[in-house]
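Dumping the structure here so I can ask a few things about it.
In this view, the complex is presented without one of its protein chains, the others remaining in place.
A and B label the chains in the order they appear, each numbered from 1.
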Amino acid sequence: MAAGARALPGVSLTWAIDDPRMRRLILRLFVAGLAVFIGIPLLTLVLWSFAGEWFWPNVIPTQWTIRWYEQVFENPRVVNAMVLSFTIAPVVTVLTALIAIPAGYAFARLNVPFRRVLLLLFLIPNAFPRIGLYVSLAVLYYQINLIDTYWGVVFLHMIGTLVYMTWITTATFRSIDPHLEEAARDAGASPLRAFWSVVFPLALPGIIVASLFSFLASLDEAQGTLIVGTPHFITMPVLMYTLISSFERPVAAVFSVLLSLPSLVLLVAAQRYLRSEYVAAGLGRV
Amino acid sequence: MASTTFAAPPRPRPRRLDRSRLAGLALVAPSLLYLTVFVFIPVVKAITTSFTVRDRDNAGNYSYRVGTDNYRAIFETETLRDNVIFTVLIAVISVAIVFALAYSIALALRFGKGPAVRFLSRIYVIPLFIPSVIASYAMITFLANHGFVDGLLQRVGFPDESFPRIVFDWKGIVITQVWLSLPFMTVLLSSVLLEISDTLVESARDVGASSWQIFRHIVLPLSAPGALIGITFMFLGVVGGFTVPYLLGPNAPQMLGVSMVYYMTNYFEPYVASTQAVVIFLLSLVAAIYYVRQQFKREVR
Partner (left out) sequence: MAEVELRGVSKYYKEVAAVSDVSLRIPDREFVALLGPSGCGKTTTLRMLAGFIRPDTGQILIDGKDVTDLPPERRPTAMVFQSYALWPHMTVGENISFGLKLRKVPAAQIAERARAMLDVVRLPGVEHRFPSQLSGGQQQRVALARALVLGPKILLLDEPLSNLDAKLRVRMRDEIRRIQQELQITTVYVTHDQEEALTMADRIAVMNRGVIQQLGDANDIYDRPATSFVADFIGQSNFFRGTLRRANGVTWAHIGDERVAVEPVDGAPDGAHVTVSTRPEVVEVVRAPEPGAFALDDPRLVNFGAYQRLAGRHPTLGPIEARVPKSFRLDARPVYVKLTRARAFAEPEAEMRD
């Protein structure tokens, strides 16, 4: 190729992505922009939670304090909400696991009758607009006395977690070589024993990820809980609605940091199990 | 060669009912029971309620009948109709932006390397782990008039009151939806792009295709079906969402999720609320049908 032709990139605007240096520059700018977009809003919340004095338009607080944290932990409403959230989430996770894991196994391995119809039914919770579903559920709750009850909230949280966990466990069970299970049967294990000794340990990473996400989903569920849990079952994110509208900015900021912590801790703890397949499987991409 | 010489013998009756079919049904039954009570019945109820009309006579007594009045109200009352249009517009804009951003990230993660890409792979997942209430609040403090960005701009010399209204406006909803949905769409697109084998890309490069041509003629078409699932799913999420528009949206027009909750909890009007739910469902029906069909195709494969 002639040197002159190289110097002229031509009329196409896309020359930049074929030039390694330009490509690197574009990539870095893109990553930097994204980091700012994702990170700075969260960082401002952290700053606010420690702000003793922060007059606009200063970019950072002029005085620092931890008194908002003390205040939040002394507030009985906040403590109650925390206790409630952390008693609902594990129950939701365990109940979901108990009914979703068998279903996931059946979809992955067994010859389920009416399989197509059942799979369609399992997609409906994702296809019907969630808030519409919650509003209807609230009407039903009034009739069966589940409105403003602990179990009412638990069952509502399970709508999202059940579908998610069913799909993830289906994908997980399907990824395990069926011969492993057959080998166990061949060695004399009953179907239950083969599942417990071979399939379950191998599926554990997927089940752990699904449980973590269910736990977080329950911890973070706000809109449905707001509708069926008020006034007595105020979980952390529901309380957050009130805090935001009450304009107590540092208190809300502290609460935000506290509410995000479990997720971030779990994210770090579960990092080695986190594979994109699991997240994608949550959509029903089995 | 056709096996015409071998007439297929009629299938004999199975020896007995297949045990695995019964076991399969038994294992699915608890989930199915749960879904029936907490999903199917409410959905059916919402549909029937939306066709129930409540009339009030002069004495103040209520009477009920079946009719489409609720639907007519939604499309004839200006504020309600505006809500529908607003909801669709917001959903379309948010999905478009998220898709473009997420596709760029997914491409960088799939085909790029180096420290910038490694850093990118760490940060893009963060919003997945932030509750939507917190994300909304973070965006309020960040983007509000007299918020963080406004202050920063003041500091570098922009005139006072020059910052546009973002929070309590459609822009606020869109930006927050983008922030929240980005990781999910990216993860999905990444897994789609992973299914495209390197050999396809390399062979195209071999015949002299530029990066753009490879993207346009190979990567994009191959990733389209998976990408559409993500788009559909996110559309459904935005249209049926409450938290973000409730905290960051304008008072009017409202997104349907917000309007529905108001009708339910403030005006005790389950009829209008249910009708709105069904309208959202119908709006997303095309998307929902597409979503379900794609899942079925995967299932068959």
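In the analysis below, a residue touches a chain if its C-beta (ideal position, glycine included) is under 8 Å from a C-beta of that chain, and two chains touch if they have at least 3 such contacts.
Keep in mind that what you see is a predicted model, and the values were worked out from it rather than measured.
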item	value
Touching the absent chain when the full complex is considered, from A:Leu25, A:Val117, A:Ala187 or A:Ala269	A:Ala187
Positions on chain A contacted by the hidden chain, ascending	177, 179-180, 182-191, 193, 197-198, 201-202
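One rule holds in what follows: only the chains that are shown with their structure count from here on.
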item	value
Distance from the mean Cα position of chain B to that of chain A, given in whole angstrom	15
Of all residues in chain B, those that touch chain A in their complex	18, 20-21, 23-25, 27-28, 30-32, 34-35, 38-43, 45-46, 49, 101, 104-105, 108, 112, 114, 116-117, 119-120, 123-143, 146, 148, 150-152, 154-155, 179, 182, 184, 187-188, 190-191, 194, 210-212, 226, 229-230, 233, 236-237, 239-243, 246-247, 256-257, 260-261, 264-265, 270, 273-274, 276-278, 280-281, 284, 288, 291-292, 295-296, 298-299
Residues of chain A defined as touching chain B within the complex	12, 14, 17-18, 24, 27-28, 30-31, 34-35, 37-42, 44-45, 48, 56-59, 98-100, 102-103, 105-107, 110-113, 116, 118-133, 135-140, 155-156, 158-159, 162, 166, 191, 216, 219-220, 222-223, 226-227, 237, 240-241, 244, 249, 252-253, 256, 259-260, 263-264, 266-267, 276-277, 279-280, 283-286
